[in-house]
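Beneath this line is the structure, given in structure tokens, with notes to follow.
Every protein chain of the complex appears in place save one, which is left out.
Moving on, here comes chain A:
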Amino acid sequence: MIRSLLHKVLLVSALIISPFVSSYAQEHEHEGEATHQEHHEGNAHGAETKKEGFNVGDMIMHHIRDDHGWEFAHGLKLPLPVILYSKDRGVEVFSSSKLDHDAIYNDYKLVHGKIHRVNAAGEEVHNAHVYDFSITKNVASLLLSAVLLLVIFSSVSKGYQQNRGKAPKGLQSFLEPIILFIRDEVVKPNIGPKYERYLPYLLTLFFFILVNNLLGLLPGAANLTGNIAVTMTLAVITFLIVNFSGNKHYWMHLVKPTGVPLALLPVMVPVEIVGVFMKPFSLMVRLFANITAGHIIILSLLGLIFIAKNLGGSGIASGISPLVAIFTIFMNLIELVVAFLQAFIFTLLSSMYIGSAIEEHHEADHGH
């Protein structure tokens, strides 16, 4: 577990430094793959695969990236609506299947996953600003999870109305311990007596992240919580809640930290301000990094089969397949734990940050 976390940190710190610069990212993915292989088979041949036809880096990026259209399996692609806005043409809506296979539709073309305006010769028009509001794979997955959450929790709340004073039933009895756990072990100790105001947000946060983490593990699903824009939105909401509920102590601590000589204030105040922004930043990066890394590890494990086929033919590929399958299942199980753990940690840290912004005295140490 710790070793896999270490792998993830190494892998993803490399990815963060140059996100989605494919050539650079590829090398690091191969590195990650190589470290894995060393444990499994004792030889690393990740670097040699580059010249072959199958490109693991491309395969992985294709799977973890957002996309117009939802590809469940090879050749089975659900087209999604493309919604574009440009000043000269207004709103345009069409199906994403019109843009498949590098086709040009209405002067639009997909270049590296982004929609660009092109001229008659098929060249990009650089001065045309096209705003893309499309329902992409991630947006569709987000909407799906919202519907799922609404269905689950309206059934739970109906359960509380029907079984008032009685033991919980069905889904309700499955979720009640989790809800109580978040309330009693996470939110209450960290926020203190005023916890009830923040409970709805924190519970929503927990279940939103949990459901999306779990949805992301399904084959063919979108990688929603591994998308930095999504985790950024969550972190920004936490940031806003923390700062809007911050009390006098919180703000005074920023402007004039206790026990700091006056001459040091010009140095310390920027430092404190940087600290305020770094807390949500760490929330954003951790969730993104952990989920993305999990996907990358599983995909590189599966990619090993194809690499083996390129190097040694289908005999070797089918030979290592059972081994790879076992490791993939193992990683999948770990990812189930990670899905819970990351949702829990995001909620825990959010409530810690809220708690430290509203606590009355700064003697109390955080998180205990």
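The criterion applied here is as follows: a residue touches a chain if its C-beta (ideal position, glycine included) is under 8 Å from a C-beta of that chain, and two chains touch if they have at least 3 such contacts; residues count from 1.
The rule is simple: contacts and distances are computed from a predicted model.
A chain of this complex does not appear here, and its UniProt-recorded name among "(Fe-S)-binding protein", "ATPase F0F1", "ABC-type spermidine/putrescine transport system permease subunit I" or "Tripartite tricarboxylate transporter TctB family protein" is "ATPase F0F1". The chain omitted from view is touched by exactly one of A:Glu71, A:Asp100, A:Asp132 or A:Glu176, namely A:Glu176.
The chain omitted from view is touched by exactly one of A:Val111, A:Val255 or A:Met278, namely A:Met278.
Although one chain is not shown, part of chain A still touches it, namely residues 13, 16, 176, 180, 185-186, 271, 274-275, 278-279, 281-283, 285-286, 341, 344-345, 348-349, 352, 363, 365-368.
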